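Note that this complex is displayed minus one protein chain, with the remaining chains in position.
Chain lettering (A and B) follows the sequence in which the chains are written, and residue indices restart at 1 in each chain.
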Amino acid sequence: MNGFTLTPVETKPLSFALPVIGAAGAFVGLFVGTAHGSGLMGIAVGAVALMVLGYIALAVFGLGQEKITRWGVIALFIVAGVLLAGVPGFVLGLLFGLFFSWFIFWIGEGRYRANLAPYLTSGQVLWHYTFRVICGAIFVFLITPILVVMPLSFNAQNFFTFTPEMLRFDPAGYSLKHYKDFFTSNEWQQALRNSLMIAPAATLLSVSFGTLAAIGLSSEHVPFRRAIMAILISPMIVPLIISAAGMYFFYSRIGLQGTYFGVVLAHAALGIPFVIITVTATLVGFDRSLTRAAANMGADPVTTFFRVQMPLILPGVISGGLFAFITSFDEVVVVLFVGSANQQTLPWEMFTGLREQISPTILAVATILVVISIALLSTLEYLRRRSERLRGMSPG
Amino acid sequence: MKLTKTLLATTALTVAAGTAVTAQDMANSMTIVSWGGAYQASQDNAYVQPYLAANPGVSATWDESSAEAVAKLRAMNEAGNITWDLVDVVASDSMRLCDEGLAMEIDHDEMLAAAPDGTSASDDFGDLIVSDCFIPQIVYSTTFGYRTDMVPAGTEPPSTVCDVFDLAKYPGKRSLQKRPIDNMEWALYCDGVAKDEIYDVLGTEEGVERALAKLGTIKDQVVWWSAGAETPQLLADGEVFMGSTFNGRLFSAIAEQNQPIAMLWDMQSFDLDGWIVPAGLPADRLARVMDFLKFATDTQRLADQAAYISYGPARTSSAPLVGKHADLGIDMAPHMPTDPANAGNVHIYDYEWWADNRDDLDAKFQSWLAQ
Partner (left out) sequence: MSDSTHTGPMLAADGTPLKRSLRRALRAQKMRALALIAPLLIFVLLTFIAPIVDMLFRSVENQIVGNTLPMTVEELRDWDAADTPDEQVFRALFFDLFLAAEAKEHTKLGSRLNYEESGISSLFRTSGRDMSDIGEVFQDALEEIDPAFEEAATWVEMMSGGAGAEPNERLMSNQIARMEALEATTFSGDAEFVPGAAISDILPNTARAYAAFAAFTQFVDGKSVTKEEPWEAVYAALALDLEDPATKTALATYSGPAAESLRAAAAAQLPPIAMRDAFIESNKDWAKVNFWETIKTYSPPYTTGYFLNAVDMEKTPQGIALRSEDERIYGILFQRTMFMSLMITFSCVALGYPVAWILANLPSRTANLLMILVLLPFWTSLLVRTSAWKVMLQQQGVINDVLVWLGLVADENRLVMINNQFGTIVAMTHILLPFMILPMYSVMQTIPPTYLRAAKSLGANNWTAFWRVYFPQSVPGIGAGSILVFILAIGYYITPEIVGGTTGTFISNRIAYHISSSLNWGLAAALGTILLAVVLILYWAYDKIVGIDNVKLG
């Protein structure tokens, strides 16, 4: 992405750059201004300040001293932030400083055109970036709730509330006690163990049955294909509360309620649709002549499956497996009904935690899980890129 | 001759009775069902840990399913597979379980320890034994707490339950439980119905309308809760000015978490919580549970629980033994709902009446809420 430019970069005239930078300044100024009493003042001050800053950066120092100028802008913003709002101001100042130090040069030097086709009109360029800002906002929407709860897990109090101490960044407002609670409490550790015992078993069941069935379903001559598909997908479409209650009564009657095996079976059933969907999707693109070729060359069906078919549909199986795993790992409604004291999983523990005593330990657990899943997802991505590189494919 | 025979026979009987409950015949594990949170922790500290210490080799598992106890016991009974040994339920649930034969009938004097002064268990518990299957543990109440820092300047802090309905004097949101019980009674009481006529009035169509109309005056300022932890959280956030919840939760927010919250003890709604033993336990598990129960419901143990949570012990004989909070070292007695200073004006809710009218009033209440 950064390796090449589509359009040569050219420095924009100040008559274009300064008003744009000023407008951005006015926008930020509006908020800072209203926070301090007068929005209009904020707009005026923000616009003027940023235009001056932009002029100094672009016209006085210029490209040659870009690095130093950038640091200067950041420092200025931090100082302004601290003067206006203390410690929180420091953080905000840093963020705004980082943004504007980049923005001034991005606009002033016309870098925004570098990755776009040269024939685009300015309207299209504007739309291009507006669209990205919209997408960015949606990503913020997706991720903010998770980012918001993370600091709360360090709350020194037993509530889901940003205390005044926390907002002042007072160390007394923060504590690791909820993490300590998670690592030392028998219940949480047992719940973790239960989750780690139930989810893989359920995943294994749904992946092995599901993959076989998906292969069967992908053959052209299956009678009642639609009906069978509907039945296999049903655990996904039946509202969970109905499934949970139904399983509860039924499993009680056959002695599976409250057993490890019962919970695994229930979770496996819930995970099956995901495996079926992903694996059949991979099989749509599967070339049947490969299995025929293998059979022709004397491989028996089992060998064909493991040596030819499996490696090709493996991505589908893995992603189905991941979905099945998450389904079980994050499932609370069914386990509450089908499980008993000995099968309390992490979500169960969280649920009763939320109901009986709101404690940020839940958030500490969530933070740990989020960190683990970020690490997992990044590792997967890294491995994927490495294998692509090794296979000589360009990483896009 | 005859006398010696009788004596011998009696000794033999005693021996037989004695051996019937030796440790060999008792199961080594128990599944105890409770509510989770601080309440379950208080039970664990006061009853279970001491019992396990005295009986090495025995283990106990907690199941936090009391909220679904009746539903789950019914299904277990349908399936003929009882996995619980002892269940903590509120009084109304114990009556329902006892009626349906899902809980075992208890002979309180036979099975439970007498008070230290020799008063029989049934006298010690007194009226609190609301059903034949119920072994009372604590008296708790549903009452109001309010944010002291949100009381309007120049106004007295709230002092009666009717201040909940006074939006002019105390603006701000309130949190109430999402069910008709208690709320309807408070509404009628504050609408001028005498305390002993509340259920007569509520039994009529007009009475229900009257209660709902009274609740309607604050409806758009109410946050409805369904889990006990919600009101303390809402109060701590300053999300509501006042809210109803179990008094122990408020105590914990006030005393343990130092929140700017105060209690309003007026018209607190008394309720009981206690044990039931599921019907149809195998003999060895039953023997273990009864052994545990005899220990866990004696005078000292019930008083011990009060060191961890501000619920009143159900035995009369336990009250004088209530001491100080286990960690904070403050006197617990003044925080009990049963303390005379707090119990000046209480509301005793009518189990029988609600058992009959619950389905009907609930339908009306929910439809009122949804509109």
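General remarks:
Quick note on the criterion: a residue touches a chain if its C-beta (ideal position, glycine included) is under 8 Å from a C-beta of that chain, and two chains touch if they have at least 3 such contacts.
Not measured: the values here are computed from a predicted model.
If you put the hidden chain back, the residue from A:V9, A:V87, A:I143 or A:L290 that touches it is A:I143.
Taking the complete complex into account, A:M350 is the one of A:A24, A:I74 or A:M350 that touches the chain left out. Although one chain is not displayed, chain B still touches it through residues 67-68, 70-71, 74, 78, 80, 96, 99-101, 173, 178, 209, 223-224, 226, 237-239, 352, 355-364, 366-371.
What chain A contributes to its contact with the hidden chain is residues 1, 31, 33-35, 37, 39, 124, 127, 131-132, 134-135, 138-139, 141-146, 148-149, 152, 160-162, 205, 209-210, 212-213, 215-217, 219, 221-223, 226, 228-243, 245-251, 265-266, 268-269, 272, 274, 277-278, 280-281, 284, 319-320, 323, 326, 330, 332-333, 346-347, 350-351, 354, 362-363, 365-366, 369-370, 373-374, 377-378, 381, 384-385, 395-396.
Note that only the chains that are shown with their structure count from here on.
Taking the mean of the C-alpha atoms as each chain's centre, chain A and chain B sit 43 Å apart.
Listing the residues of chain B that touch chain A in their complex gives 31, 33, 35-40, 61-65, 67-68, 75-76, 78-79, 81, 83, 227-230, 232-233, 236-237, 257. Across the complex, chain B is touched by residues 157-161, 187, 248-249, 252-255, 257-258, 336, 340-342, 344, 352-358 of chain A.
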